[in-house]
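Note that one protein chain is taken out, while the other chains of the complex remain in position.
Our next item is chain A:
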Amino acid sequence: MISQLSWKIGGQQGEGVESTDRIFSTALNRLGYYLYGYRHFSSRIKGGHTNNKIRISTKPIRAISDDLDILVAFDQESIDLNSAELRKGGVIVADAKFNPTIPDGIDARLFAVPITKMAEELGTSLMKNMVASGASWALLGLPLEVFNKAVEEEFGRKGPAIVEKNIEAVKRGAEFVLEQAGGPLDEFKLGEADGEQKLFMIGNEAIGLGSIAAGCRLMSAYPITPASEIMEYLIKKLPKFGGTVVQTEDEIAAVTMAIGANYAGVRTMTASAGPGLSLMMEAIGLAGMTETPLVIVNTQRGGPSTGLPTKQEQSDLNAMVYGTHGEIPKVVIAPASIEDCFYDMIEAFNVSEQYQVPVIVMTDLQLSLGKQSCDPFDYSKVQISRGKLVTDAPALEGPELFKRYELTEDGISPRILPGEKGGLHHVTGVEHDEVGRPSENAMNRQRMMDKRLNKLNDLSIRDAIRVDAPNETPDLLIIGMGSTGGTIDAARTMLGQDGVTSNHITIRQIHPFPTAALTPYLEKAKKVVVIENNATAQLAGQIKMYAGYADKIESLLKYDGNPFLPLEVYKASKELS
């Protein structure tokens, strides 16, 4: 019995790779296994090699594996490109149609299954995905009823005839491969899962769900990889809650529309990736200057310019922290798991209203699009706080105006929404006085700058740094952010086997930087390794700038478009330790 295994499906984009993966993993989720998915795809819609990999485990996992147990291939290219990943004695299930061969030097077993032929016999080659996933399922020796139930749910809408055909396709794939293999493969016999129902979703969906729970009712956005799923999710759900999604003409419209809607009192978000974030910069300054709440999700991908639009990277950190001219208060939050994606959206909306500042939630492609198991979300933890929002201001006398920018102890002023009788005031991106009237008075300018910039002094979000520090004075303190946490932990297990002690900190509050919280751990570590998917060590830069310890900080960087693998992190960290 094994506790985990890795499965991958490859083929041409648009020929059913996605759907095979979806149905296969949904069924596994039903059985209660922990799953972690990785989508490799190019920005072409049809054609071009693509593959999806999932790691299946009886225990929680948050990283892709270094190797592969089963490869399902719709074409020879998929075998050629991916078989090197197979562990010794791994299995290839390939479509017999293209006379699959095992490349030289690869030790694997090949099952050629007439995938296309069987699907066509049942009426359409579209059913390839069913034959292929049925064959995979059978090799693992898992109960077919569970799989059929998933099929029923996927195709139920299309009527019983379609469901039956698909179930038949699964059966044929399963029977064929079992006959070739002589039954389910013993070495792939997974231990029983805990059977507890998990959620299985991508980060972008958790962000969408979290936003609705947070009271977000409007989204204005312009499509971009890897952010679009957020708007696509919300447009399906928001109408049920009275809200909507507007697909704007560009990201400048998206962000300024969100500013207008937040000003008028609706929790509104926009989401984009690097190119869109760049277009939003001026408006972010407007939100900062007018103290208008604003939530932006930036799903990072490979930059600069169009860069690697469908690949992993974490290179927008500086743009998010420093972007926009002049100086404003701004919060940058980095979820590090699917659960974070959900809970952080609630916090982002709360913080943006409590402190009246723009909040950027930064993910990366792997976190946004990688499908993963996660613990169920806790409804009781959803708390909405709107800060100093005033709803019952007394009527104004004559030309008097509401002090929307009143200088207060904590720098945060009462906020009131258009429509309120006692709330008339001005709002402008020009420097202004307490009622919002433009002012160039030097004293006023200084007071207002200080007011705005000091608002965040006491901000500390939930798990501003997430600490796993079993060692008082570790050989290594490994620091990361975003989707890399699981990979770092997998590497730490290997390091531990070699006797290297390590602590792990995930930085979640990227800005304002959590200096005080982090410093004691930097102090005690013998060496610090900062792991990030970019070329210029942007996170390490923040750590050095705010906390110091430059002499013991080393960087492990990867910017070839792919996420870190546990082995890479292990080897590099070992060398640095």
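In this text, contacts are C-beta pairs under 8 Å (C-beta built on N, C-alpha and C of every residue); 3 or more make two chains touch, one makes a residue touch a chain; residues count from 1.
Simple rule for what comes next: contacts and distances are computed from a predicted model.
Candidate names were "Acetolactate synthase", "2-oxoacid:ferredoxin oxidoreductase subunit beta", "Cytochrome c oxidase subunit 1" or "Sugar ABC transporter ATP-binding protein", and the UniProt protein name of the unshown chain is "2-oxoacid:ferredoxin oxidoreductase subunit beta".
Within the set A:218, A:296, A:464 or A:528, the residue that contacts the chain not displayed is A:218. The residue from A:71, A:151, A:259 or A:297 that touches the chain not shown here is A:259. Residue A:399 is the one among A:159, A:326, A:399 or A:499 that touches the chain not shown.
The residue from A:388, A:403, A:437 or A:544 that touches the chain not shown here is A:437. Residue positions on chain A in contact with the hidden chain: 29, 197-201, 205, 209, 212-213, 215, 217-218, 220, 237-244, 246, 248-250, 252-254, 256-268, 282-283, 285-286, 290, 376-377, 379, 382, 384, 386, 399, 401, 417-421, 423-430, 437-438, in rising order.
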